[in-house]
Structure formats: C-alpha cells, structure tokens
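Showing just some of the chains, left in place.
Each chain gets a letter, A and B, in the order it is written, and its residues are counted from 1.
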Amino acid sequence: MYNLLKGKRGIIFGALDDMSIAWKVAEKAYDEGAIFTLSNTPTAIRFGQIDELGKKTKAEVIAADATSVKDLENVFKRSMEVLGGKIDFVLHSIGMSLNVRKKRVYSDLDYNFLDKTLDISAISFHKMLQVAYKLDAISEWGSVVALSYVAAQRTLYGYNDMADAKALLESIARSFGYIYGREKKIRVNTISQSPTMTTAGSGIKDLTGLMDFTERMSPLGNADAEECANYCMVMFSDLTKKVTMQNLFHDGGFSNMGMSMKAMSQYNKSLESDASLGD
Amino acid sequence: MYNLLKGKRGIIFGALDDMSIAWKVAEKAYDEGAIFTLSNTPTAIRFGQIDELGKKTKAEVIAADATSVKDLENVFKRSMEVLGGKIDFVLHSIGMSLNVRKKRVYSDLDYNFLDKTLDISAISFHKMLQVAYKLDAISEWGSVVALSYVAAQRTLYGYNDMADAKALLESIARSFGYIYGREKKIRVNTISQSPTMTTAGSGIKDLTGLMDFTERMSPLGNADAEECANYCMVMFSDLTKKVTMQNLFHDGGFSNMGMSMKAMSQYNKSLESDASLGD
C-alpha cells in the first residue's frame, strides 16, 4: 500500500457483502490511510454484512435511503462530524431495477418501476451531489466516483432499463462535474466496470455466458472487484486532480474490442456444432 | 420533391408553430407524398397554430399528453384508423424542463420538476415505442426518429437538466431500437440538431451568443429547422433501412470541431478588448 489516501475523509455508498465493489473499495481505502463512513439502506444493512466491514475498517455505518434528500443530508452532516471535517472522496455504487427483478422485459416496462430504477440508480447521484454542494460538504479538489457499465453506450440483452439508468448516471456526472469543477474544483467521474459477479449483478440474465464472452473478448480479461477498488484509489488520490466529467472504462480492454481471436474461436465452435447437427 | 415518402403513413409529435422543427417535418412529409396525423398537448394545440398546419397538410390533429400511455394508445389507434393502416414513420419532437422555465439552476434542481423533465422529454419516447409495439402499430421497416441535442454528450452552460433528458432519450433509442429491430425490423434513431431558434428553444440561457459561437465553429454553419426536416425525410425513407440505434449529428460539423478559425478569431477580439481595457 502507498498511503495514497492518507489524511483523506470519505463516504462509501453501496457496500453489501464481500462480493460488493464498494466493500473492496472500503478495504483498500482503509489500507491506503483514509477514514470514512459507510452508507446503505436499512434493509441492506440488516441483510448484508456491512456492520462487519464497519468494524474492520473503523467506519461508522449510516443508514440512508439514497433517494431521500433528507437522509443524504444526514449522511453528509454526520460524516463530517464523525470524521472531523469536510469530505475528500465519495463513492456511489448503487443500482437496482424492479423491472429486472420482476422480469418485466424492456418492451413491457412498468413505468412506476422505471421511475424507481432511475431514482435509485441515477437521480440518487444528483441528490448526493446537490446535497453535498449545498452543505459545502466536499473539500476543494475532492473526488466523486460513481460506478457505471458499458450498457450506457451499448445495448446488452437483458440489461433492460438499467442501461438507461447508467446513461442518465453518466450524464449527471458530466453535468454536475461541470458545476462542481467550476465552483469548487471538485471532480466527478464514472468508472465503467467489467461485468462483475456481485450479489446485485447476479440478477442480470445470462451473466455467466456474458462473462465468459467478455473474458475472452478483453485482452486482459475481465476486471474484478478488487482491481476496480484499486482504480478507485487512484481516482480518489491527488494524482488525478485534473480528470473530470469522464467515463473511465475499467474492463481489460473490452470497450474498444470488436472481435478477439479467443472469442471468435469460441464462437466458431458453436457454428461447427450447428453444422455437425445439420442446423 | 422526390416522392420519398409516397404511400407512407406517419405520426408527427410536437409541432407548435411555424418555427417548430416538427412543423417543417410535416410540410416536407406532405410534399414527399406521405399522409400523417399530428399530435400535441391540448394546451399546445390551443395556443399554437397546429390546426392551420393540419389543414395545410390534410392531417388530423390528435390531442395527447405524451406522458400518458392511454393518450398515446389513442393516438396510434386513431392514426391507423384515419390513415388506413399501420404507421411507417414517427417523429418525437418533445422536450420541456420546468427547472429551466422556473430558473432553478442545475445545483438547485427541484426533483419533482426533474421527474417531469425526464417524463416529458425522454420517457415519453419509451411510452410511445412500447404502446406502438404492443399495438403492433408500426409496419415492418418503419422508422422512428426523436430529436436530440449535443448536450447529451457535452455539457453546455444553462442547458440544465435537459442535457440529462437528452442522454436518457438517446439511450432509450438504443435500447428500444435493439428490441424493435430484432422483432419487427423497425429502426429507431435520434437526430442531434444544431441549436435552433424555436419557440421552445428560446428559453435556453444565452442562446443568441451560443448560436453565434456554433455558427462560427461549424464549417457549414448551424443547420436550420428546414434542413433538419430534410434529414428526417431521408431517415423516414426506404434508403436508410439499415441505420438504427444511431445518434446522427445534423449540425454543420459542430460536434467534431475543437476550434475553428472563425470562432477563434472572434474569441480573440474579446481578449484584445480586455487588453485594451487593462483587464
């Protein structure tokens, strides 16, 4: 470890269990010398293992519904109190779609569910930023990161309305990144991560097949949760002060691949198998 | 005129007055041999001149709130009835932000207004597509276009939450474009138009200065409403059947400019003027 976050104060939203990216971020941030609070919904706190993480990383756990401005105000106020000053970094790792959960396909969306998807997965990020901005809760040259996915740019079967939520999330990062940069020198970015086998991710249709495909397509293979946490460390550090409004792909190269040798040769097997079956 | 839309049936959402892009689209579509209906909100119909357009283009005007699934169902059903068959093309030219209107800046958004911005300007497009899909109201190889703006990719001062709405709109075009293409061979695209001095556009802050800048930045100058209507004609025609899920810039080249000679030389005047003032 490098002491990259020595003396820095943070808030990490969205750790559930030790498969969560936010969990790994907390562990790494602790190792890198940061102090921080953890936040998730009361339900997630009850059913997840976040209290354990809190103990391990000496972090207070603050229950909050990230769609509630009032709850978010409490998180920022309480965090500044507990940590003894303004916040230097924030992680937003929050996403959920009832349409996905309830198996409503994209051509049969429930619009109340869609509102919730957008509110929880994207607008919550605006609320977080606006609350922090109004409370003047983030230090100059602070860094805010939200986790995203390539579905924001490219349609993936089964990813459903989460694709739209991620597109909205990335747009909010740009829009608020402009304001926060101009006014307070605070940077806002999204990290677009490889498909990751988290407890949340396991709802996505065909994730095993997809992860096999992206593993073979990506020259470096899929990035895992721990590697993503490493990337968060550099984005929270003082070494990336002029990077803002960006969507940063952390995916082993997947986003810029059209077809790899490995994926093509695997795919070709399916064609041979069709041929041998007379299909 | 070329008879590009001869025998085609359409629905055009969003014409208000003769400055509207949708208005020009209706005129051109009429000239190109299409029959169609027009739709807008009851209020817009009352205060705009859409009835006049209806007479001129022999189009029935159907009042509808584009955020209401029920109203949209009526538009598609009634249109098929009036026009005598399935729909071949649809234009979505709808956008509105109460945050912009009420001068709530992006770091002080009213979240009820934001919900409305997204619902009116973006989710209405999903509703339109889902309604059409469920009614099987669009013909094979039909074409759906929504109007967008470069703010979906790049932040513009004062464009506010409309930027996020346009990002969401473009994502919906991709997401539904996949489904509709796969299932019905129907294409869905967005056209990202130059800033245009419409009645709606006139709410955007500093639009005159911005249009001067984009005019000088764009090698061909800003595209106007009539030229946009021409581009819609080709997107509705049978000559673009395999173009889908795209965001097509119609902007005189602005989107791919970093700095032009004309804009730089104009900008430099401001520096000289500062210098002469001792600023």
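Just a few scattered comments:
Everything below uses one rule, namely that a contact is a pair of C-beta atoms (placed from the backbone, for glycine too) under 8 Å apart; a residue touches a chain by one contact, two chains touch by 3 or more.
Remember, it's a predicted structure, so these values are computed and weren't measured experimentally.
Here 2 identical chains are displayed in place, and the whole complex they belong to in this file is assembled from 4 copies in total.
Please note the rule applied: only the chains that are shown with their structure count from here on.
Centroids of chain A and chain B (each the mean of its C-alpha atoms) stand 31 Å apart.
Considering their complex, residues 69, 106-109, 111, 114-115, 118, 123, 126-127, 129-130, 133-134, 152, 154-155, 157, 160-161, 163-164, 166-168, 170-172, 174-180, 183, 245 of chain B touch chain A.
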